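Only a single protein chain was left out; the remaining protein chains are all shown in position.
All chains are identified by letter, namely A and B, in their written order; residue positions are counted from 1 within each chain.
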Amino acid sequence: MSKEKLIDVNDLATYFHTEEGTVKAVDGVSFEIYPGETLGIVGESGCGKSVTSLSIMRLIESPPGKIENGEILFNGKDLTKLNQKQMRKIRGNDISMIFQEPMTSLNPVYTVGDQIMEAILIHKDVSKKEARQEAIDMLTKVGIPLPEQRVDEYPHQLSGGMRQRVMIAMSLSCDPQLLIADEPTTALDVTIQAQILELMNSLKRQFGMAIMMITHDLGVIAEVSDRVAVMYAGKVVEYADVKDLYGDPKHPYTWGLMYSIPHIEKDLERLEAIPGNVPNPLNFPEGCKFNTRCQFATDKCRVDEPELEEVEEGHYSACWHVDKLEEQKAKQGRG
Amino acid sequence: MISYIVRRLLILPIILIGVTLLVFSMIMMLGPYERLSTYIKDPAELKNVDVDVLVTKLGLNDPWYEQYGRWISGVARGDMGWSESAGSTVTQAFLSRFPATAELGLLALLPVVVGGVILGVFASVHHNDFWDHVSRVLAIIGWSVPTFVFGLIMLMIFYGTLGWFPPSRLDSWALDIVNSAGFINYTNFFIIDGLLNANFAIVGNAIRHLVAPVITISILWWAFIMRITRSSMLEILRRDYIRTARAKGVKENVVVYKHAVRNALIPVVTVAGRMVLGLLGGLVITETIFNIKGLGQFMAQAAQQLDYPAVLGGTLYFGFLLILINLCVDVSYAIIDPRIRLE
Partner (left out) sequence: MEWQEVVIRLFKNKISLIGLILIIFFGVIAIGAPWIAPPSDPSEPYMVPRAGWGFEPQPPSSEHIFGTAEGQYDIFYGIIWGTRTAFRIGFIIVGISSFIGILVGTLAGYYGGWFDEVVMRITDIFMAIPFLIAAIVMTTILGQGLRNVMIALITFGWMNSARLMRSQVLSIKEEEFVIAADALGAGDFRIIFKHVILNTIFPLVIEASMRMGSMVITASTLSFLGIGAPEGYADWGQMISFARNWILGGEGNAIKYWFTVVIPGGAITLFCLSWNLIGDAFRDILDPKLQ
């Protein structure tokens, strides 16, 4: 791709300094997103997906959290260097975000309309009346029936799926360049999940924004993403086009997730895809953080940490022994 | 909201009957002769009458439920006996002292709620830094000083030494004006009456007399409301919808004052009922110390003089008052929280 990068995250590190010790929630994450593209970010619970996205929004609670290192270039501007006032101009306007829990992400004491209008009134120079009309238009676009009526209702009067649509309407109301969706469908039941994903896909065509789609559901990623970053213990361990990643995973972790289980549409959290536990973020192992669960681990893995390297064109993996994985795949492929 | 209020109104009779039963059972702890005074309307009834005859006439040796029936029908008509200490019927005494108490209580409520909420929000925004710790320690101290000790020290300093805030409701010159024919007592709230009569000297004097008691009665509840607001705010500020608001680009003080405070007030309102309960109790001490002729002082004096009808009747009235106030609390609860309003 020759287009300008929309966002370019380099070596991002976000730590939480707690009483128990330093939690290296995100420790050296790099990726980029191009305009209009969808990047999927996938990984087990606690691997730092939400912290990454909140770091981009500069919404990490501080203290205890702090962006320790790295840069987040958005249209060439480093977001980590901006002050809160400058950041507020970007939030909800250039970059907006929807969250996992539609039931709790809307303020219970204000109407849906008030909450959508608030974003519009902050970022656009419009009157209250125009903002209200825009809010109603947005509700129509996200497929909420009777928008003129719904606009004056309170969140508790809507179902979970409807609330997530409201969240989407709110996040798109200022026509953002990047939409960060942090597990937008996890809390919904399966049929509603499919509807919301479909809605997001069609809105993406309509609005042309880039999406950073966070999930621990490999099926969701396969459906919506152009490229995928796989995270493990605060790091990106594999990074590739969605076809390449699914067709030919180059990291033992990704491979484990996909081939040790019969169906890829499984929830990583619930199924123990790979034996062993996610390491405690207060006390990560030396060397490759996956070495406690990796069937290919050697002494080298327990000492030195591998960096993300291009193993095929546009396909990155952080592993010392990609070759061993290839052997194993070859064996199984025949068997 | 209608169904919510109706539901509240439906348990009201149960609580009311319960309170009367509770007070009645305390009456029954007294012997028949002591109980007698709770049934008469005028001490003249006792003159030239054989007490035993009267006890029989009033049925004070009948089974308790018969006595309760008679007593409650009297209570329903406002007959709660004769108060020796007030020299009038309990109901009259109560009504005549109500304005002083209401004036003090209402004036205390406003600074308590507004001040407590502001301080609580302040502490939560400064969570864990210097000001949070200072306000916390002050709150615990405020919570630990007995009202009567605080009141006495207030008197000692602000009246005895500085002469700023005298006790009682008005200076004697002002009292003369209030009791004169030219001054119309519309409400017996001196501040309001002063305004209505366009006599601002009275208003000023009434306020001057109210400063110390209002502070005394407030201090405890300030600490209380502040702590509740603080912990409620801390809880709310962690909610997802606060993050949503920030993600929209909302300014931090709008996040706090618009998005958080309104939600944080919901638990504060629920405990407001408990606060009013304590506030009414605090009136007894404050009125006694500052010599304000209100219901609280009436209760304390009646208790000291073993004026049974007055304490029992007073308790019943306080119970009714509290039930009424709690109803108001429930309504304001519904106003803040649409989840209840639209139920």
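The criterion applied here is as follows: a contact is a pair of C-beta atoms (placed from the backbone, for glycine too) under 8 Å apart; a residue touches a chain by one contact, two chains touch by 3 or more.
Because the structure is a prediction, the values reported are computed rather than measured.
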Shown chains that the omitted chain touches within the full complex: B
Given B:Q67, B:T91 or B:T147, the one touching the chain that is not displayed: B:T147
Among B:I5, B:I266 or B:A303, the residue in touch with the chain that has been omitted: B:A303
Listed residues B:V51, B:V114, B:V134 or B:M156, member touching the removed chain: B:M156
Contacts of subunit B with the absent chain, listed as residue ranges: 11, 14-15, 18-19, 21-23, 26, 29-30, 128, 136-137, 140-141, 143-149, 152-153, 155-157, 159-161, 231, 234-235, 238, 277-278, 280-282, 284-285, 288, 299-300, 302-304, 306, 308, 311-312, 314-315, 318-319, 322-323
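Just so we're on the same page, only the chains that are shown with their structure count from here on.
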Distance from subunit B to subunit A - Cα centre to Cα centre, in angstrom: 54
Footprint of subunit A on subunit B - complex, ascending: 239-241, 243-252, 259, 262-263, 336-339, 342
Footprint of subunit B on subunit A - complex, ascending: 57, 59, 84, 88-93, 96-97, 99, 101, 104-110, 118-119, 122-123, 154, 156-157, 167, 170-171
